[in-house]
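Following this message is one structure expressed as structure tokens.
What you see is the complex with one protein chain gone and the rest in place.
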Amino acid sequence: MGRLGPGREKRLQPPDGCGTMVAMSKPVKTLVVGASGYSGAELLRLLLMHPFTELVGVTSRQHAGQALPAVFPRFRGAEKARELVFTEPDVAGIVAIGAEIVFLALPHGLAAEFAVPLVESGLRVIDLSADFRLRDAAVYEAFYGTVHPAPEMLRSAVYGMPEIYGVAIRDAALVASPGCYPTSVILPLVPLLREKLILPETIHVSSMSGVSGAGKSTNAQFLFAECNESVRAYSVPRHRHLSEIEQELGVAAGEPVVISFTTHLIPVTAGIHTTTYAALREGITVSDVNRAMETTYADAPFVRLLGEGECPDTKNVVGTNFIDIGWVRDPRTNRLVLLSAEDNLGKGAAGQGVQSMNLMCGFPETSGLLNF
Amino acid sequence: MGRLGPGREKRLQPPDGCGTMVAMSKPVKTLVVGASGYSGAELLRLLLMHPFTELVGVTSRQHAGQALPAVFPRFRGAEKARELVFTEPDVAGIVAIGAEIVFLALPHGLAAEFAVPLVESGLRVIDLSADFRLRDAAVYEAFYGTVHPAPEMLRSAVYGMPEIYGVAIRDAALVASPGCYPTSVILPLVPLLREKLILPETIHVSSMSGVSGAGKSTNAQFLFAECNESVRAYSVPRHRHLSEIEQELGVAAGEPVVISFTTHLIPVTAGIHTTTYAALREGITVSDVNRAMETTYADAPFVRLLGEGECPDTKNVVGTNFIDIGWVRDPRTNRLVLLSAEDNLGKGAAGQGVQSMNLMCGFPETSGLLNF
Amino acid sequence: MGRLGPGREKRLQPPDGCGTMVAMSKPVKTLVVGASGYSGAELLRLLLMHPFTELVGVTSRQHAGQALPAVFPRFRGAEKARELVFTEPDVAGIVAIGAEIVFLALPHGLAAEFAVPLVESGLRVIDLSADFRLRDAAVYEAFYGTVHPAPEMLRSAVYGMPEIYGVAIRDAALVASPGCYPTSVILPLVPLLREKLILPETIHVSSMSGVSGAGKSTNAQFLFAECNESVRAYSVPRHRHLSEIEQELGVAAGEPVVISFTTHLIPVTAGIHTTTYAALREGITVSDVNRAMETTYADAPFVRLLGEGECPDTKNVVGTNFIDIGWVRDPRTNRLVLLSAEDNLGKGAAGQGVQSMNLMCGFPETSGLLNF
Partner (left out) sequence: MGRLGPGREKRLQPPDGCGTMVAMSKPVKTLVVGASGYSGAELLRLLLMHPFTELVGVTSRQHAGQALPAVFPRFRGAEKARELVFTEPDVAGIVAIGAEIVFLALPHGLAAEFAVPLVESGLRVIDLSADFRLRDAAVYEAFYGTVHPAPEMLRSAVYGMPEIYGVAIRDAALVASPGCYPTSVILPLVPLLREKLILPETIHVSSMSGVSGAGKSTNAQFLFAECNESVRAYSVPRHRHLSEIEQELGVAAGEPVVISFTTHLIPVTAGIHTTTYAALREGITVSDVNRAMETTYADAPFVRLLGEGECPDTKNVVGTNFIDIGWVRDPRTNRLVLLSAEDNLGKGAAGQGVQSMNLMCGFPETSGLLNF
């Protein structure tokens, strides 16, 4: 149960489906800090349509003073959006406005500056940046190149992957929402590592991401004419997301895991596709794999197991909070090929953050997220 | 009010927003005939998420026997979709299943074969094809090249553009949902023609459509490698949609209207952008235009008037039921340039059909359509 | 014949085709000022492959000191490219290096700063910017918002459209190479205006351009994620190119011409498609149109007349110097619909500049430009 008190549990049923009876006391007040980029926009979209929350504020240094639809014309049709104006980010103001759940859609490093005082003020924070994903400040420094700004909070922060840390998320004060690539790598592998079906040292991962993953930065390499009809690897061999991937794979395996991980930029706006290889341990069959997958994700509403022999397609998940996972055993090599697809802005960022919020507030996990 | 009886009006408030109280008697039963193409898929998506209806059947000759998610993997996450199996289209079966509103997503010509017996059986039909859009069977024959299959029904069918025919749609037995291009052309022009602000004989229209508009037909000219990095006009000078466009412009003008209309195929999946020129009558100012637009669409929830000097972008409307309209007067020529953007599958097809259904059933007009 | 002297005419035949005999004295030395953008890159590509010229220098403030392939990896395989290093642009240096033909691929305003001293130094200049395209400095000021930097040179500059000004280009010291949109608008209309087949006041033009037309500027609106799955009009109602379009249409018509012109951004890297409407004068038939087109462009190697009823596609011209033109008469309105397609960087910019160079140097007009 969430920390927001008993009043919120009064509803009888979620308003999904027809002819239901819904009774809610008061909506939870949400606020987004730094809502100028693509993850921030997707977050706003989800919060504007969420049935049990009210978006009470949006901040952005760049857009302060502008109405929400002026920055994001897509939201012109949302009544609530027309009332909202971007403000300067300011902890005191956020507290004063009565926000209960604050999302941080800020660059790493900057997020911690807000997360610490907000949590100290008793607000609950869902941070989409990388600042609190790693348990070890030294790993943060090695991968992000700066001393961690608030190492003391790394212990209490919860890695915001509801399928893995659902229980802890319910009561968390600070949720570190996972990166887009990590979500697509960790979810397929966790069942196999936990049940020791694969050899961790044989993991090779090749991921492809849409260009929205690069953010709204005006870098010439992300211009349309540079990305269209183009495919390229980047950040080889050590993308920053590798740090949280290996951390979480290590937790699942019960031992340190070191993998190969290569990221590629492809000309789609949204979507991540990840192909992962891992050698099956001796004697392990595909049935074991099937069973581990099905057992682990039996109650995970957003993990769609396509099953053995099926290949996911990003077009089936873009705009949603689903991750589709398929797998194939290659009898020639006895390696398992895992294929996963998600929306980098959805399950890979904003959607997963909202999923965590649902747990934190005691809402049904799927509230506001059942889009197809 | 719709014809479905008083029980449906009992709800106090639509379940849009937070903390509302909703009480519904029974959902309206809907069924889609011919749901194998892109408009059909979008229709299914909207109906699966609609709060006041239940999708009780889907038919498709091509996919009969297949489960809905097997054909449209995007719907794997929808509980209702997992229960549905495509059946052979059959009027008796549709009646037997208890469908109240039947959508036809069939090719023109074929739609009439179902519309006539279904309406005669007392069901209400929303036809996404061109079969009942024209009031004059001779015009149909001239543009579609075949004798109209059911000319006697042309009089009772209502052109399903809620902003123009909202009152008639509420009580219609047969709604002929407009074409994708026509929606983007008619809505910007109607206020100006009705109020005689422009000279009808000066109208020139240039439209661009995404490739989903060509349907899921396996024609080599719509292969990715043929459409990507390609722009071309087609069906010049007489696209079939010209017939319904001129019919409706004529109604608004109170006199026959003949226009120039050119369609182009551009490499986007969804979206239509239409640029329309029309000479302003002497003495007419942009203020007159602004006023006509605002008055006409004051209560139209899906027409977003961007106003003078603003250019719409399809990316702000794709996936929604909105049409964005901007306009500019060119002082050099005293011509008005009207710019409109919509989703060809949304407001241009399935969304508009659902909007009509909302009116027919007495639901709030925006039910199930407020996506951003 | 070009001004470069008799030695260059000694070759017997161009080296196009097989088994020919070619004898050339010395290659013409070319240099590109400001070769950092997309037009500049395309120009370098053409010059690196040109059979009768030698690229002796490239300048760029931004890239000074960098090797050509470091900035444009596509040219890594060109031996000549590997020898070239970007230098700071400097008139004295350009003269010293022995350049005979200098291309300016600079922003408007800046181009004039180089064009004037280079021409005064006896070099021949092909300017891809807008600085010398207009004959009237007042029009320049009205459309570009600044006083023309060198109005005295407007008279001697030749508008670099070889199909129209081929004779003058041969001997020009300063060629003002046309804009991308204007090329696609002017070429289809000139034959019709010259022969008075259409009513100039009825011209309406709707053009679509690929994103490379916006240049390599790091403006967020041209990011992949902003342009992909997006179509929008811009610079309505008075794109800067309108000035040169109307100038040249006026020359052809023998009277001032004022038109409607709307530009749209579509998600392709390269390519412009233009759709033009014009009312036929009374008594004019499509045969008259056909004849005017064929007569005017009988000797124009890069104008491909698809003929009546044919629609061009940008994919057939991208990467080439061709412009494809088709047309259709609409009997309902007696308007002609003209359709043209070109590569905005090819015939719309760099290719056309090289075509002018070929004329200036006495080379065959197609030298180095016969790509398919």
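Think of it as A, B and C in the order they're written, each chain with its own count starting at 1.
Throughout what follows, a contact is a pair of C-beta atoms (placed from the backbone, for glycine too) under 8 Å apart; a residue touches a chain by one contact, two chains touch by 3 or more.
Just so you know, these numbers come straight off a predicted model, no measurement behind them.
Engineer: Who touches the missing chain here, C:S36, C:S206 or C:N316?
Structural biologist: Of the candidates C:S36, C:S206 or C:N316, C:N316 is in touch with the missing chain.
Engineer: Can you name the residues of subunit A that touch the chain not displayed here?
Structural biologist: Against the missing chain, subunit A presents residues 204, 206, 208, 226, 229-234, 236-238, 258-260, 262, 264, 266-271, 273, 275, 277, 311-315, 318, 328-330, 332-333, 335, 337, 339, 341.
Engineer: On subunit C, where is the contact patch with the chain that was removed from view?
Structural biologist: On the side of subunit C, residues 15, 17-27, 45, 48-54, 73-78, 81, 229, 301-302, 304, 306, 313, 315-317, 319-320, 322, 324, 370-372 touch the unshown chain.
Engineer: Can you name the residues of subunit B that touch the chain not displayed here?
Structural biologist: 38, 210-212, 216, 218-220, 222-229, 267-270
Just so we're on the same page, only the chains that are shown with their structure count from here on.
Engineer: Using mean C-alpha positions as chain centres, tell me how far subunit B is from subunit C in Å, no decimals.
Structural biologist: The mean C-alpha positions of subunit B and subunit C differ by 42 Å.
Engineer: Quick one: report the Å distance separating subunit A from subunit B, using the average Cα coordinate of each chain.
Structural biologist: Each chain reduced to its C-alpha mean, subunit A and subunit B end up 35 Å apart.
Engineer: At what distance in angstrom does the C-alpha mean of subunit C lie from that of subunit A?
Structural biologist: For subunit A versus subunit C, the centre distance works out to 48 Å.
Engineer: Send over the residues of subunit C in touch with two or more other chains.
Structural biologist: Within subunit C, the residues that touch at least two other chains are 226, 228-229, 267-270.
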